[in-house]
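Complex shown without one protein chain; remaining protein chains in place.
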């Protein structure tokens, strides 16, 4: 259970809306749940502010469903599964449904989401910009994750530097953002230009979009790491989730 | 025939449990068996302590079945086939069954095993730790190989450094191990932290689990080679077998 | 002139402490100053919150001194020069001294600083952690830059993961930080472990410290990009300045 | 002798300004001059429009002086030596002076030039833009080579994308250029933004300026090859000369 | 609408062949069309001379059809879609046909083309040479794009340097070309040899054709960037389109 | 027609076994045949001793069949097609059969062969050694090509260095060989050990066999290039054909 | 203080050879000593069996001398400094001498050693083999470290695979070793051949010895990671120390 949910639960118990037993049960959750194939970290929410998130790639549908179930049993109210392809998502949904658990699936962002959406409680708006339409899956992974983590999101898609006036037209939105996630493949120049216009942190996400010498996104990654503009930090190739996570951390700082 | 099996056979002949002819037959095994497509090394067991192990990738099912048969004919009691995918395993099993040979197959570890399991004769316990559930196939390749080679195995899975208390909770098991196999993808930090807590050798196995810039496991490989902790050595990406082999060597030292 | 300095100047004029002419002069600064070899961006402070910073590598001492002078003439109160080696720093100091300008030089961080130190006005404390003593130059580049940009800095040096209890001993300082800059070479595992303990953003800086296969810092860079912990973003190899800049942005968000 | 010089010579002979013998001598130049260590290509001017240019790196001063002398004897009116460091330039100058030949040396561009400057005969202006002051040596190698090859050059230096208004302020010059040479290190984004604003060809030159992950210019090189803007082609890292050569070819097309 | 089409339309209105309303409509096209998943740059034709071209990879058929339709509505007369595989092309065609729009598809060049072919208006001929038959898809992407952009094209295919007399037999065509696009995989030597014979610019395109150590075209890319011949610039691996675009720019210079 | 075949034809004409017209027809073959998609080099046999060989990858079955037919029409007696997968081979065979041409196909070596086998006319024996059974396809590509080019071949397969006595058992065959082709993946050590035992040239072929860090054969390639033994030269990864070609050249030297 | 030294001290106190106070002082050593630039890990000996070892590269002589002094004050009896070049070693020696501390320096192995040599207490002999004389500095770093850590060492130098009989002549020494450290540059084949002959663990150390394509030792590193022989694990390039450390761990297992 993450910090905000814990606080909410305590308040509701205090207000008599929830029986004290539920709080007791939450307090009795062990630090980890050992599933054999997984050691679920039940204290991550308390420790880092956000509960564990499930990386879907390389796990079987049975493993994912098992971890989701374990997390709900450990009183977590929401579970996010990343890198979940369509076929596996269907399998996981079926397994969860058998246990009475519903999972929403976003095929563009390849995210599975269990539990109610969180109310936006970030301080400002996070702007997600992307260079081209082909970058959309990664941009949406970031945008949907941000919404899941309680942020208001502004999307400006297909505003790459080849037509700089498209980006300049967003100048006010760039200035109004509290954090920016800049998603681009090919030469990844978007991050530098945006950072030169912004006074807030820019989290850059290189994508694997491009011809041969993009080397699967390494070209954009290197470009972003070498940005001549200040205020840019970078996450892994195609890692929209990772950028969203850090952007959300920043947007929730008080 | 490896050293331990040879000794066992000699003892059983001496005890009259096995007719001397079998020993004679073993002594008459030629140094190599030439199958045209393969030159089976019948003396490897005597020379290195463990008989030849079959690398299944890139071989046809006929070739694998032929080598297995040849090895059994050369008086080897157990045969291990690594990197054997499910479909090929089925083919090999069918071919071997025609010759009255049974092969057990582990689909997670992708191992084929012929012959009875060996009794654990290693001096201590080998601990296999892995960082995440997605690393399981490699971890199991290591664990099953260790058991095949006569070691007691302790498994601690999904104890990556993002939740360090999961690992610290294993501190006693880390201290009690005689050798540790540390399996991790992504940034591979597990190996360094484990080695900092251990007083025994750590064999690190990088896995190809991760986003784009993991470069198919190269990121974890480099990390493990550059470990700031002492006592770490490294094997190839996803090479659970290789780590197990060396761990077993160490665990059998007297 | 950056935003904070502009506000301060306006307040002092309003209070009668400074004659209005100085404000007028500041308002008349042109957007850029063209020095032939450089096009100084005088509006960067207003646009991004921090005035232009001079990258010292690859510039002659005459060029650096010229840009510093131009910036001061454009009413900037402080100038930072990064990547300034000792010999060149001496040359720049001499040239500036001839114009009555004093430059402080930090030989560990390789930074030149002109103008009075800024009062700390960040909201919290930025923790700079580094893995080993050999990472000190990069860590100090970060720490001194952070102080220059108005942040309180907490330093925890030589707390690499090979002796994890050294890091766990910092757990409270990690929790108390508003932003963390994690500096490490070799396998760069520090960033992941710190992020697993923290609930604030972690900016990771790979360093070029290490044996052969560190590939000049690429090993640590890849490790940090592949961190299994959430909340980590990464800057260029040895780029203590870049991490400090973004950490300062985050620490000044209200 | 290149095409333009040949034409000029013929005209001057026709006009009686030059004795016919000199034309005869030019006609009798053999296709190559064999110096043992070099096989000078005396027909390159006739074949490609520009005489051979001497790559100075890895040659001794004696070799360079020998080739220069041979080329002048083969009736070439100008000789350019690239990648000539200061010390070697002094040595070459001394050797040539002994033979009555003067060489001009530009220490920023590291170019040696023998013979009178050519009159500008290109159709338009070539714009050389560079991202930062540290890129100046490469930009000047391009600019000086362009002038040597008979082009009018417009220089816009230190207009990197971190302060995009500096570049937008050049928009008219970008539109007026017939060809653009865009020089940038770090993330190399300049090329894409310029190409998005231009209707003429852009020749991009990555430079080796930058922190660790610039990998000696590979980051900028990859970025430029992956430009999302159309009309960009790329030359080798730090190869200002190569870009200038092709830009000149284009600028002389009628 | 690109410059040439705009001029043509104005002339036809002036000649009374087209009602003035069509010109008015063209003038009223907004700078961008925001489709949510794409921000179509309607001014690119006016700004750079050629309207936006659609990069088909990574886009859905619905997105591509949407952008094509939007561009036609913004008065563009021709639309080119690159990197369009056969299956997706069929889907796009079907969607467009429903709106009464016909798209021609070239399966070798993987190009979709909407609108009438442009009359050749380039000044000279562009020669496309390729080293081997396996390079044909890339060479044809270049050749067809060149024709689409209004250039006369001369094709010399399978003239790699292993049989140099095949290339020398093209010497006259090399001399007659105004620009050359040189396409080669493997060791990419074609570009250097052609440039040594030509007096016009050579745009080199590395292809991903080759055995293992071609590294997906990187070998040819590096070779072309390191060409010992002057007058060569390079585009991305397999980027026949990019080379054609720049060759067309050069061929239309007056 | 290659040199040996030309000589044979002339002798048979002289002996009255073949009508003179066939010789005339051979003399009238043009230097190249232009098929549009291919420029067949009909003089390569005369020039280099061996007629053109068709690289099958990346060509359509129609293109391959067309080139084969053209070569036979140009009086070549044998045609070799490399890198021909099974499905394409079937297509080519069908097309050729329609023209009355038979093609033999070897599915292990992926070679298509048209025309009668050549009588062995090399001076000695070429030894093909390979490290493991998984290297067989590459070893057979070499062995079959060698036989096609008129060499006697000795095969020693699966004699990798992990069981050095298998290789030492071949010592006499190593000494008796006139040239050796050494094929190995993984660490490629076979080449060095063989060269240390041999007094003839060793052509090393790295294969793409191996775990993750073999990097698709790059590990073995680098190892072979860095051989501490003298007398080793290297061809491309998996390029059994290339090694065979050069080995045959050497074996035919008189 | 490491485990063996602690035990020795306790025994000597019990025997009355040492006053109890020294034991008391050792028990009062704090877990870490904070020197500002370093956080010395005083418990590493107790935790991992061996006290902290100082990585000399990137540290100043003052820092090294400070850490050495601190470790001695924390009752450690021996201190090892690795990667210490000659000039810095002289500086450190001078600083330590002022405090009455003597440091031995080995210029080949680049090791500084403080305190008496440890008596060999390992169970067997560690064999250090190296391929060539140029690998000697790394081999000696391993051998001297092994001796420092209490191992008997057998050295077999310059026995690379190009002359395999030199290695076969060591076959008995290979069989008699309890652990083997195999040091090689270039193609690194030594490790595979040795492991094929041995029945004990082989720790392989790639060195940076070699021509261009050794890529600073990466060729040997990759080769060793891809060893076709079982029982090999690998440490970083030129990391003789790291191999020695792990070999010593194994050699001390009971």
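Per-chain residue numbering starts at 1, and chain names A, B, C, D, E, F and G are given in the order in which the chains are listed.
Following the convention adopted for this analysis, a contact is a pair of C-beta atoms (placed from the backbone, for glycine too) under 8 Å apart; a residue touches a chain by one contact, two chains touch by 3 or more.
Note that this is a predicted model, so its numbers are computed, not measured.
**Student:** Looking at F:40, F:161, F:193 or F:235, which makes contact with the chain not pictured?
**Tutor:** Final answer for the missing-chain contact: F:235.
**Student:** Looking at G:34, G:158 or G:171, which residue reaches the missing chain?
**Tutor:** Counting the whole complex, the residue in contact with the absent chain is G:158.
**Student:** Considering the complete complex, identify which of E:26, E:40 or E:131 is in touch with the unshown chain.
**Tutor:** Of the listed residues, the one touching the omitted chain is E:131.
**Student:** Need a quick check: the contact residues on subunit E for the chain that isn't drawn.
**Tutor:** 131-132, 160-164, 168, 185-189, 191-193, 195-197, 210-211, 213-215, 218-220, 222-230
**Student:** Over the whole complex, note the residues of subunit F touching the chain we left out.
**Tutor:** Within subunit F, the residues touching the omitted chain are 3, 47-50, 53, 123, 178, 195-201, 203, 221, 225-226, 230-236, 242-243, 245-246, 249-250, 253.
**Student:** Which positions on subunit D touch the chain that was left off?
**Tutor:** Residues 31-32, 36-41, 43-44, 47, 52, 55, 57-59, 63, 67, 206, 208, 216-218, 221, 236-239, 242 of subunit D touch the chain absent from view.
Convention: only the chains that are shown with their structure count from here on.
**Student:** Considering A-C alongside B-C, which chain pair is linked by more C-beta pairs in contact?
**Tutor:** Higher C-beta contact count between the two pairs: B-C.
**Student:** Between subunit A and subunit E, what is the gap in Å from one C-alpha centre to the other?
**Tutor:** Going by mean C-alpha positions, subunit A sits 38 Å from subunit E.
**Student:** Among all residues of subunit D, which ones touch two or more of the remaining chains?
**Tutor:** Touching at least two other chains: 132, 162-163, 195-197, 210-211, 213-214, 225-226, 230.
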